[in-house]
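For this view, one protein chain was removed and the others were kept in their places.
And now, chain A:
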Amino acid sequence: MEIALSKAGDMGEIAVVRVSGVVDSETVDRFGETINDVFADGCYNIVLDIDGLTYINTAGLSIIADAFKKSSQNKGQLKILHAGEAIRELLDVVRFTKIIDIYENEEEALGSFK
């Protein structure tokens, strides 16, 4: 798993988490920690860029679900960017696509917070 955190938006109010590779039992903790770092920073607007993510386990999905809840509770939002076909299907299965907006275009995703 590769994971990177950066800031975007006019005032750096959006956190962009780019995760690729495999989120499984060995890497899921690191994925969770990265998300926690964002919240610890007081930032509740997150773009989760999953371009190149080939696998995510249920624990990883839980982290996304928790992050979505936490950001909503703090008047922020979590958006997903670049979901591949297989991951997109998985997000459909667990109904995340009903509550989380998914974007194919980074500018659109970032623009959606305005």
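Basically, a contact is a pair of C-beta atoms (placed from the backbone, for glycine too) under 8 Å apart; a residue touches a chain by one contact, two chains touch by 3 or more; residues count from 1.
Note that in this section contacts and distances are computed from a predicted model.
Asker: One chain of this complex is missing from the view, so tell me which of "3-isopropylmalate dehydratase small subunit", "Acetyl-coenzyme A carboxylase carboxyl transferase subunit alpha", "Electron transfer flavoprotein subunit beta" or "GAF domain-containing protein" is its UniProt name.
Answerer: When "3-isopropylmalate dehydratase small subunit", "Acetyl-coenzyme A carboxylase carboxyl transferase subunit alpha", "Electron transfer flavoprotein subunit beta" or "GAF domain-containing protein" are compared with UniProt, the left-out chain turns out to be "GAF domain-containing protein".
Asker: What residues on chain A make contact with the chain left out of this view?
Answerer: Against the missing chain, chain A presents residues 24-26, 54-55, 57-59, 61-62, 65, 69, 85-90, 93-96, 98-99.
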